[in-house]
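The other protein chains are all here in position, but one chain of the complex has been omitted.
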């Protein structure tokens, strides 16, 4: 495997995650080739990302009626390292990489029960105004929460 | 095949549909058993049902901001008559059966390119108040539209 | 709610389940009406059903290369009792009801964190020959395992 351009050193990158969720592969997520359909990776990324944002206290801001912001994906990508099969128990890791004015780059790592990387990925999430759809800068509190998470991964 | 209890005469029932949509089976809708995953039938039913409601002019009432009603499923069922495979071209038929005060029983028939029935089903849809979730009776206009559709199928 | 025809007494029926799996509602499983899309119920049923069959030791028979049998859905139905929202923690219960020569009727109950029933359902699964697609009777071992599970629910 070539290391994707968003990863400097694969070994240290793998150790830099501090949040993950467990996922079990559903039968309906396989396809006629007998393995996990590749569109499902992004469902796993989304589930991990939302749980991560919930842990940070961001989801409740975005889903409450009076909140002015919501979150959208600017881009998403996934590298498929090895086949995944029905009933595998996976860990879906997520961490913030670069933090922008109103955006954050998230990195994803999906490992199997042997701790082997099966899927890796990244994507930029942008906070936008619910009504205008324009980008909405992080406030001080949100930014410092993201920075703190980012630092967790650098030790 | 035993005829399900919601069908009197299978031959005349099959001829009683006057609305259908085309559906092509996606690869990601198959599973590791090599055929269409059975949970997908209900996605096809939903697509046909919504297009049917759109044709009747109901969807715009339910999705406009000032509309007071929306539609929910009370129940859904599907009988699986024959295997369906990747890339098959299906026709998903839908028609109203019994019409209640605020509900309608819809019947579904999915045929393949040979005109053979692969999936059949039914389900009761209920119009409810968006805010209270309580049932909302059809108004005269909606009822007469449904009755007209129902009569189409009896000739 | 009217009790569906497949349930005699709702209270005792709810107490008759002895197997369940936990499910958390994914964001991508909601729809623009703001709640769980109704097609997803059948994904939850499938996940519970397969885990149940795995616990009984049936799944490995059906997925091994030399196994002659596999399992298909003859029919499936779901009654929608109350709305389900993003991030809810559900328990999806499954149990065998009637046992046929080569089939078994499974009952489903989905409860939320308050123990309230949100979704209930049933469906007949049939063991078939992998090659011919014809029904394949349970052998003595499989039948006795199913009967044992059935009896668990009657005490």
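Each chain carries a letter (A, B and C) given by its place in the written order, and its residues are counted from 1.
Just so we're on the same page, a residue touches a chain if its C-beta (ideal position, glycine included) is under 8 Å from a C-beta of that chain, and two chains touch if they have at least 3 such contacts.
Since the model is a prediction, treat every value here as computed from it, not as a measurement.
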Touching the absent chain when the full complex is considered, from A:14, A:56 or A:70: A:70
Hidden partner chain, residues of chain B it touches: 26-28, 43, 46-47, 50, 54, 63, 86-87
Residues of chain A in contact with the chain not shown: 4, 33, 37-39, 41-43, 46, 70, 72-80, 83, 133
Chain C, residues in touch with the chain not shown (by the definition above): 27-28, 30-32, 34-35, 37, 39, 86
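Assume only the chains that are shown with their structure count from here on.
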Interface numbering overlap (same over half, different under half) for chain A and chain B: same
Approximate Å spacing (C-alpha centroids) for the pair chain A, chain C: 31
Euclidean distance of C-alpha centroids - chain B vs chain C, Å: 23
Separation of chain A from chain B, taking each centre as the mean of its C-alpha atoms, in whole Å: 37
Of all residues in chain A, the ones touching two or more other chains: 27-28, 86
